[in-house]
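Note that this complex is displayed minus one protein chain, with the remaining chains in position.
We just call them A, B and C in the order they show up, numbering each chain from 1.
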Amino acid sequence: MSARGPALRRPRPSSPTPDLRPATPSLKTVTNPGSSAPALLARDLACMRGDELIFDGLCLAASAGEIWQIVGANGAGKTSLLKILAGLAPAAGGSLRWRGVEIGVGAEALRQDLCYLGHLPGITGYLSVAENLDYLARLSGATPVMRPAEALLAVGLAELGAAPARRLSAGQRQRLALARFVLLASPLWIMDEPLTALDQAGRELVEQMLTDHARRGGLAVVSTHHPLAVPAAHLRRFEFGASLAA
Amino acid sequence: MSGGTALTAARAVLGRDLLRAWRRRGEIVQPLVFFTITVYLFPLAIGPAHDTLRVLLPSIVWVAVLLSMTLTLPDVFAADHADGSLDHLALSPHPLALLVLMKAGAHWLTGAAPLLVLGGLLCAVFGLETYTLRALLLGLLLGSPVLSLIGTLASALTVGLRGGTLLLALLTLPMYIPVLIFGTSAARNAALGIPVQAEMYLLAGLSVLALTLTPWATAAALRARLG
Amino acid sequence: MKSLTEFFAMGGYATYVWSSYALAAVVLIWNVVQPLRRERQLLRTMGSRVQGGRRVAP
Partner (left out) sequence: MFERFHKFASPPHFHAFARMLSPWLFGVSALLFAAGLFGGLVYAPADYQQGESFRIIYIHVPSAWLSMFVYMVMASAGAVGLIWKVKMGDIVARACAPLGASFTFLALATGSLWGKPMWGTWWVWDARLTSELILLFLYLGYMALQSAIEDRRAAARAGAVLAIVGVVNIPIIHYSVEWWSTLHQGATITKLDRPSMDISMLIPLLGMTLAFKTLFAAVLLVRTRCEILEFEQHTNWVRELATGPEVR
């Protein structure tokens, strides 16, 4: 199956692509009333980095109320996958749907509902903590569910509101980036290694945030190596890299 | 569920860039010093003969403005690329073309406008007669949006590249040539007393053309490079 | 009609005319040969790299 423009031809059945579709059908979560149709549906995703094919034939069907943990070897393409799911990077092949809407690079439907955390926290050093949160919130276009001060309190940065962000430690910057997730009611969370630089309290904070998010019927796609202490009913595991390294 | 219109996001981008520029106003002075040094290199090179300099001064100021622009342009996107906030610009549901237009506007206010003021001051100090000085300043005012807009596009194309500053200059200077030609010919004709409306209209036309076309190109360039 | 030497003299502009034609020949021939050689070299390296068992997607 040559990686050409998206979905021009069905791949030949003989192609030995390992089928990564999760064996167990997605469980219907207790909290949300049973939107069984997958909110985020990826089929035969392929990704190139330069001339190197990172992965192809990747399928993922994620429904509301689930927390998908992406695990895999370094360089397996976890970050590339998350960037494709967020609509930041173009897939070299395959199709992606969010709530039934086909996503090319630059789809507004996905961005309206997305909250993304990359490797870098996205914090501007010259601005204060509160100014950073306010800027990123207004940029994302999502409706805040609480006042910014409450969000900062929730992530433990309440008294640092006016401090310039460049004086924060790496862990505090990560908490500031997480404050945006608490502040905005985005149904889709995509997080790339959120637990790095966080202390034990920080990890518990993230786990608690993810649990509340899933209970509210939100969907989260998280890449991390640490085991996530979240209720098993919501947790889904996506093995990556190992099964691909032919 | 829309948490604010595109205008609030645009105002947020503009406000944030201006606030950041204000917080690092110490660094904003550096291009101005470079500009002044460049302008005063030419009298040292050409010799102190006052009348030859009087004819050449407007053209020297224009060339110095062009060169100083290539200093301030790279960090329109470089800082955002470094701290990761560039992804959030691309991830916003609001039109990216509008947001990059705001970044170009912020650059014009913090990068280009000070150069215009300083250029006028240097020429006034030098004793350039007012009619030529007015033509020079009006030309700079009308032409400089093109410099910021095309510069922001080149900054988006070269974001995150090694040697990006040099590449940015290589991309922008050929496209600055029409503005340079009309700006300097306006100043030269003004010195001879010839009316300069033609050049002013052309410069304004170029600015409007750049204003309408480059934001879409800059948005496409960012999407191409962020991928 | 014109003798051979007259032809090459080009009415005194021989250097300019023939050097521009020579330059044109060099530029055009390089533009023809270089891509063809590169294509053959690309096919050969890719051919050997595949036999070398490098992982290539189905």
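Side notes on the structure shown:
By definition in this document, a residue touches a chain if its C-beta (ideal position, glycine included) is under 8 Å from a C-beta of that chain, and two chains touch if they have at least 3 such contacts.
Since we're looking at a predicted model, the values are computed, not measured.
Displayed chains that the missing chain touches over the full complex: A, B, C (touch as defined at the top).
Note on the undisplayed chain: of the listed residues B:R23, B:R134 or B:R225, the one touching it is B:R225. Taking the whole complex into account, subunit C touches the unshown chain at residues 2, 7, 10-13, 16-17, 19-21, 23-24, 27-28, 30-32, 35-36, 38-40, 42-44, 46-47, 49-51, 56-58. Although one chain is not displayed, its contacts with subunit B can still be listed: residues 150, 153, 157-158, 161-164, 167, 170-171, 173-175, 177-178, 181-182, 185, 202, 206, 209, 213-214, 217, 220-221, 223-225, 227. Even with one chain removed from view, subunit A keeps its contact list with that chain: residues 1-6, 8, 48-53, 90, 92, 104.
By our rule, only the chains that are shown with their structure count from here on.
If you average the Cα atoms of subunit A and of subunit C, the two centres end up 52 Å apart.
In this assembly, the C-alpha centroid of subunit A lies 38 Å from the C-alpha centroid of subunit B. None of the residues of subunit A touches two or more other chains. The touching residues of subunit A, counted against subunit B in their complex, run 86-90, 105-106, 108, 111-112, 114, 116, 118-127, 131, 134-144, 164, 184-185.
Taken together, the subunit B residues at the contact with subunit A in this complex read 1-4, 8-9, 11-13, 16, 19-20, 23-24, 79-80, 82-85, 87-94, 96, 99, 223, 226-227.
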